[in-house]
Every structure is written in structure tokens, then in C-alpha cells.
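Only a single protein chain was left out; the remaining protein chains are all shown in position.
Now for chain A:
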Amino acid sequence: MANKKKKKLTPVQQEYQELAKKREPARPVVKNCFRAFIAGGTICLIGQAVQEMFVHWAGFTEKKASDPTVAVMILLSVILTSLGVYDKIAQWAGAGSAVPVTGFANSMASAALEHRSEGYVLGVGGKMFKLAGPVIVFGTVAAFIVGILHWIFNPAAVGGS
């Protein structure tokens, strides 16, 4: 793909792009990975602590505690988003704050906040899924494909026997 795209460029454009590439500071991949690891891990650690609280103090079973835990994490993320803090954390944390459920909540809350000025129906309602929508669509598609593969290669499991 990349080569095919490059072929469309004129020689002058190609020459310039090579020159520009040299001056382009690279994304600090190792540093970003390290930060994502720390931040993502920290968010998971907080999640685990919340879950433990539900298990020990509220009498949930470990399995049932995960639902309220996710709700609490989403609430925390939405609060941080509306206080204008989450995007600052994300610049440092990168994927570490984008991948967990808090990132998903942030994408919806930020879009809802941003488009509030266009009204509740077409603004908040219509544009809330601007960023989260693709995740849901392709998540569902992927789940569907995996389900079919599972059915083809292991039909017994679907039959329930």
C-alpha cells in the first residue's frame, strides 16, 4: 500500500518527502510503551482495588463484583473527563489510558460534552458515539467472525453438548 501510494507522487514530491522525513522527530515508541505499561497497569490496579472492596465490604461474589467495578471505573473516568484532567493524563499515558474501559468512557463523555452546544438530540445524542461508534461496530463484527470460526471448527461447543 505504502509503495503504491508513493508511486503516484511526482519525483519532486518524493524527494521532498525524503527530506522532510529526516527532519521529523520520531514518536518515542519505547518511552510511550513504558508509560502505557505503567499507566494501564495503574488503572487496572485501581480497578482491582475497587473490585476487592465490593467483594470484602459489600458481599459480592468475585464474578458479580465486576459489574459494579466497571461502573465505578466509568464514573471515575467521566468525572476526570469533565474536570478536564483525562486528556492531560492521556498525553502522558497514551495507550495506557486509551485501552482500558476508562478510555472508552472518556471518548463518549468528551464527545457528549463537546457537542452539547448543538442540542441534546442531534448534539449529545447524535454525536456521542462519534469516536466510540467504530469500536462498537467493529467489535461486533469481529465477535461475529470469531463466533462463526468457532462454530465451524468446534460445532460441538455451540450445540451445548
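The working rule: a contact is a pair of C-beta atoms (placed from the backbone, for glycine too) under 8 Å apart; a residue touches a chain by one contact, two chains touch by 3 or more; residues count from 1.
The rule we apply is simple: contacts and distances are computed from a predicted model.
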{"item": "Protein name (UniProt record) of the chain left out of view, among \"Stage V sporulation protein AD\", \"Cell division protein FtsX\", \"ABC-type polar-amino-acid transporter\" or \"Zinc transport system ATP-binding protein\"", "value": "\"Stage V sporulation protein AD\""}
{"item": "Contact residue for the chain not shown (choose from A:Ser82, A:Thr140 or A:Asn154)", "value": "A:Ser82"}
{"item": "Chain A residues that touch the omitted chain in the full complex", "value": "8-10, 12-13, 16-17, 19-20, 23-28, 32, 81-82, 84, 86-87, 89-91, 93-95, 97-98, 103, 106-107, 109-111, 113-115, 117, 130-131"}
